[in-house]
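Provided herewith is a single structure, encoded as structure tokens, for subsequent inquiry.
The chains shown are only part of the set, and none of them has been moved.
A and B are the chain letters, set down in written order, and residue numbers restart from 1 in every chain.
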Amino acid sequence: MIKQSRVEMRQRDLSTWPHYDAAALGFRNYWYPVTWSRRIGRRPVAVQLLGDRIMFRREQGKVYALYDQCLHRGIPLSVGRQEFPGTWSCRYHGWTYDLQTGVLRAALTDGPESAICNKVAVKTYPVEERAGLVFVWLGDGPPVPVEEDLPEDLIEPDTLVVGRITVRKGNWRYATENGYDEAHSHYLHRYGALMMLFSRNPGWIVSRNGGTMNGPWMSRTADEVGVVGDFPGLGRWPKFRFWHRLRGGPRVAVRLPSSLRVAYPKYTHYTWYEPVDTDHHRYFQLMVVHGSWLRRAMFWLTYWLYRRWIFHVQFNNQDAWMVELMPETGPERLFRPDASITAWRRLCEQARGENDAEALLERGGHVAEGGAESAEIGAIAHA
Amino acid sequence: MIKQSRVEMRQRDLSTWPHYDAAALGFRNYWYPVTWSRRIGRRPVAVQLLGDRIMFRREQGKVYALYDQCLHRGIPLSVGRQEFPGTWSCRYHGWTYDLQTGVLRAALTDGPESAICNKVAVKTYPVEERAGLVFVWLGDGPPVPVEEDLPEDLIEPDTLVVGRITVRKGNWRYATENGYDEAHSHYLHRYGALMMLFSRNPGWIVSRNGGTMNGPWMSRTADEVGVVGDFPGLGRWPKFRFWHRLRGGPRVAVRLPSSLRVAYPKYTHYTWYEPVDTDHHRYFQLMVVHGSWLRRAMFWLTYWLYRRWIFHVQFNNQDAWMVELMPETGPERLFRPDASITAWRRLCEQARGENDAEALLERGGHVAEGGAESAEIGAIAHA
């Protein structure tokens, strides 16, 4: 018996939002970005996503995705080899899977007559490429068109996409909540961020609600902006210096499964907080610019000259700092600005497939045709 | 099912001393030393003590202690900032707590009208400074006077306190038992310690009991001293060389919650074995000297010239070695000299507040006045 610390604090409790509570590994039935297209070549790339370990590999220009474990003894397929076009062989005993369907085409070390061939299949995942990125469908049924899960912005012509992809500590929910959270931008980023050297946010924003829907996007509303105030018994806050320009109100929107859009004057910023495992997320920071060749080239230049370093690295490291410090179990006591967080949690309860079990089952009826589902195909030769 | 090793050994079992058994994180309701006074300045210092994470910070000469977690989202307050005198603000959203009472004075990013202000409070801890050290009260009720838990020696005038504070591996109980343990000093420290180059302990001591009380201190008694003996079938032990001087008997005393006193001719040695978490303790090694300015200056010089290295580092590293090697669950079979250990365990059953639940409850009645207790003050604005 170990004595508890007698500190009593109200503990975080997500039971009001049961699907969100259960989604430590994220929401399936969505398209998720994986990496830059140029990163996937003939050599397999192993990626963990929503807890699944997946092997990605390009052949004849097309990207394929297999669950990264051989059915035989569990060795990762990503350490395997290619023996025949359109297939991939496990490094241990040469079990050879079809890249497209996942079906076992040969078990080389059992000879050409092996009875297990075509009887089993490893799970495969639908893959699409758009805007220089690879997207994968993580779902139990057949995929929706990839465009449904992509910001339109990203797939217009004359688009430049630049950015940074990193894996960070902390559950994806803390990171997404931090992204859509109104209030932290008025305090956390006020100090120490190079990006805020010549500008300051207002002190606070009052919202009547946590967000309004606009298509798949939910945006924060600002009903009242508090630039500076007199706090009873304490004094005036925040301080503005003569070189500080007041920055505008919120232009932030969030959408399922876990991406953020922030509209800046010169570009739009998209973020994904993608579950890796329960304690890590993959962080996509993308700047999207449209226009002439020259305009895009100039932006590319400024991105690599300074935007990347003062925004994606130094500014967003402040967010990462907080997300890392967030305890897995710990206190939570929300205040008025957290209406944005509760709105987002409510939105999550509507995640695709979370509340329509029947619809999902119906879609499941198409699985056999879809061909992307891992399944027992038949009996096994050697029991 | 994993097969057990068939080695049968009597396992350690503390159930005879249930409060001691439960005290993996130590005994609350005592004053504990934290660090040197000079180490606490305006920059917060985060310390873990008896499992509690506490932030210490000095303002206007006074040291304050807050439970190191914001009530809002759980971010450590020790990474925060100061916005107004007498308060401390969380780095994430600017929740601003009163240093003295822990009451939430402002939630900056919710504006001056925020409804949550003065409704909640973070736990604070009573703090005192004596003899160049900071002490904190870890208890559920109001503190006793700090002098009750301090060796008088420490707070006399003309006192020099020098020493070393480190965090070591191993539960605090193994370290305290090692400190008060008679027998290990006759064997462990006999070999390899520079401090024993010219002297040797006797081979063994026979005690009729494990300790006699003298105020709060329990001292080992020596009823019979065995300098050297003839072990049947083995031979004589221990060996003394001509350059070895026989050292005296035990001058060791222990007191609750976990400190040791050893009287040496030129100074008194005080030790605290303070629980950090269940597997680490903070080890205070303090030499206390009284007298003229010159005497103290000379002692300070010899401490830094050699005493620190041959005593606090090399000699006591032998103890740390044993405490680290002590298995969390493992064998225990006590022998006659361990009467000192069982006496200490019995003493622990009398720890303050452990056997007087009613007295504690009564003291609890003063909590509201004490003002040092974390409590829900009122309802919360945003549920």
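One rule holds for everything that comes next: contacts are C-beta pairs under 8 Å (C-beta built on N, C-alpha and C of every residue); 3 or more make two chains touch, one makes a residue touch a chain.
Only a predicted model underlies this, so the values are computations on that prediction, with no experimental measurement involved.
Chemist: So 2 chains are in place, but how many copies does the full assembly in this file really have?
Modeler: Per the structure file, the complete homomer consists of 3 copies.
Simple rule for what comes next: only the chains that are shown with their structure count from here on.
Chemist: Where the CA atoms of subunit A average out and where those of subunit B average out, how many Å apart are those spots?
Modeler: Subunit A and subunit B have C-alpha centres separated by 46 Å.
Chemist: Applying the document's contact rule, which stretches of subunit B touch subunit A when the two form their complex?
Modeler: 21-25, 28, 50-52, 67, 69-76, 79, 81, 83-84, 87, 89, 91-94, 96, 105-112, 114-117, 120, 123, 140, 278, 374-376, 380-383
Chemist: Flag every residue of subunit A that touches subunit B in the complex, lowest number first.
Modeler: 1-3, 5-10, 12, 182-184, 186-188, 191, 203-204, 206, 226, 229-235, 237-238, 321-322, 325-327, 330-339
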